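The complex appears here without one of its protein chains, the remainder shown in place.
Letters A and B mark the chains as written, and numbering starts fresh at 1 in each.
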Amino acid sequence: MTSKPINNYAWLFVLPVLAFVMFSSIIPVMTVVNYSVQDTLGANSFFWNGDAAFRALLDPTTEIGARFNDALFRTLAFSLASLLIEVPLGIAVALCLPKKGWAVGISLVLVALPMLIPWNVVGTIWQIFTRADIGLFGAALTGIGLPYNVTQNTISAWTTIVVIDVWHWTPLVVLLSYAGLRAIPDAYYQAARIDGASRWATFTNIELPKLQKVLVIAVLLRFMQTFMIYTEPFVVTGGGPGSATTFLSIDLVKIALGQVDLGNAAAMSMVYYLITLTVCWVFYTIMTQIERRRDV
Amino acid sequence: MGKQSVTFVLDHIGLSEAGVPLISDVSLSLLPGTMNVLLGPTLAGKTTLMRLMAGLDRPTTGRIVSNGTDITRLAVRKRSVAMVYQQFVNYPSLTVHENIASPLRVAGVNRTEIETRVREAARLLRLEDLLQRMPAQLSGGQQQRTAIARALVKRAELVLLDEPLANLDYKLREELREELPRIFAQTGAVLVYATTEPTEALLLGGTVMTLREGRVTQVGPTAQVYRQPANIDAARVFSDPPLNELAVSKSGPMLTLVNDRTVPASGPLAQLPDGAYRLGFRADAVAIGTSLTSGLTFPGKVAVTEISGSESFVRVEVGLGVWVCLAKDLQVWEPGSDVEVSLDPARAFVFDAAGHLVSTPAMAKSA
Partner (left out) sequence: MARITLDGIAHAYAGKPRSDKDYALKPLRHVWEQGQAYALLGPSGCGKTTLLNIISGLVIPSEGRLLFDEKDVTHLPTEQRNIAQVFQFPVIYDTMTVAQNLAFPLKNRRLAQPLIDSRVAEIAEMLGLTADLNRRARGLTADAKQKISLGRGLVRADVSAVLFDEPLTVIDPALKWELRSKLKAVHRALNLLMIYVTHDQIEALTFADKVVVMNDGRAVQIGTPAELFERPEHTFVGYFIGSPGMNLLPAQVNGSRAFVEGSEIQLGASYPVLPSGQRIQIGVRPDYATLTSGPGVAVRVRRIADLGRKRLAYLSLGQHQLVASVPPDITSIGDEARVAFDPKHTLVYADDVRVPGAAA
């Protein structure tokens, strides 16, 4: 690869962005780092705590540690459940979309609609949707006799949150897979037909391998988003029943704002952030490995 | 079309990327109004060298001088250069007319002047009827002609063509190859044309610069370099089909080959001082079927006969490798059949052990 010519004027364009990023990201993050090593109730009263908060957090025998562990476990379970449904479902829908003609544009827009809705509106829609009395979903389920109650039944709450996420975000997987599928040259399908391959064999031997890179991106994006989920459970279940759907993000906010325990909350934030960063790094390494192997 | 007369000089240009030398010590002096062909295999560095000439990359060492002015550090936007690529590069959302006019618009030329120049370029490249079409509606040849018109209209002092015809059908390539030098000759610009095909270089004429692994191995008038390659690398680059090679060592009147077979040294080979040599024979110096009295006859098996119009190239597997012979007419040699191939010593290019030229057929003839 050849390098571009050096142009010093480029830095001038970057300065405003740097300033903005400083204000909106770096300074707040440094504040959180600061808080995580202090015992504080805000209002300028700081007592150095060192790494005590972190130690307590990562020790499942302490109260805060146990709480953190539970929330982390719940969040991971949620991510896994969502991914296991969204990715295969997304690929399946992408396979069914038309490949050319006027129907393509319309189908893509229809499929993408759920993604365009603001997140708290999504939460509100589903909150009403799942009410046993007036909500279509809730009424239908209780009508068939299922013990469906979002606010009191743990299974209902969990299923509902997963369903909301699937409904909201599978379109992303669909669009990414669709783009990946479109990139496969026709000749591969023709060769498969000539070889007498069944639909399933065509899928496993041609489509799936060629979708590898796209799927890594899709899984990375979906994992990050499900790992950080906040709005939907907050609006629909409030974290309940009990702490059944209290995911890490919700717990964090409770501790920080509810209990004003800023030190512990900040430490929790840091660990949360580091986990996300590590997962991203792992995915990035996988992706570049795939790139390198493909170049052979 | 106005005339630009500028001498373009590369002075010990080198480019290294992460310690790896891509271009090494290239010094060239290109005269205005000349066709300069960069000939070399793929990945020899032709595109890299052209990018350096254009100013898209800055050289690690050396200077670029245009008409006496050092332009090494000048940004490409400020230089008078036009480039045509192998892939047909046109603005997909502009019509052919707008595509051709684009560099003039950017330079702020006035409307009437733009109109005149675009029409002139369109006429030269036979695009007059297509001016209102979009690139997607054009054939490959028409798209490339649009890209060439865009380069022409700029009236740049340096025009770089990077294998511009490689993606076209061979018939279209023939036609455009004939037109290109004529079209650009009127502008008086320095033309640099990169190609991998020796035949194309010979058809374009002008001056050739053979390139191999980032180094220029020879510079000279094309036909002359063909007839008198300074070293075995230049000979290899400038042979299509590939050069047939034979390693020999001479002692007294005999030549010893790799498999210890000895043959009497005849013709110009007899005149050589004792030592190790590499002999190069182009396809037309290898006879098939008939055996010459030179004694340089080898048994082999025909691999395939490639027919090109009126010529046939027969690939024969002899013990020492695969050789290519030019056979007359459209006689087809059946694959797998046993044949004899003979090398004509009067047509040998002789290189010493280090690869330097010792003797050519022309030199031998006049000796």
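Operating definition for what follows: a contact is a pair of C-beta atoms (placed from the backbone, for glycine too) under 8 Å apart; a residue touches a chain by one contact, two chains touch by 3 or more.
Here the structure is a predicted model, which means the values were calculated and not measured.
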- Touch with the omitted chain, as defined above, among B:T305, B:S342 or B:S359: B:T305
- Task: Kindly state which of the options B:G140, B:P253 or B:P299 is in contact with the chain not pictured.
- Result: B:G140
- Query: Of the listed residues A:F46, A:Y188 or A:Y230, which contacts the missing chain in the full complex?
  - Reply: A:Y188
- Note on the structure: Full-complex touch with the removed chain, picking from A:I206, A:V253 or A:I275, is A:I206
- For the chain that got dropped from the picture, name the residues of chain A it touches. 185, 187-188, 190-191, 193-198, 201, 205-206, 209-210, 293, 296
- Hidden partner sits against chain B at residues 139-140, 169-172, 174, 196, 198-199, 202-203, 205, 222-223, 226-227, 242, 282-284, 303-310, 315, 326, 330, 335-336
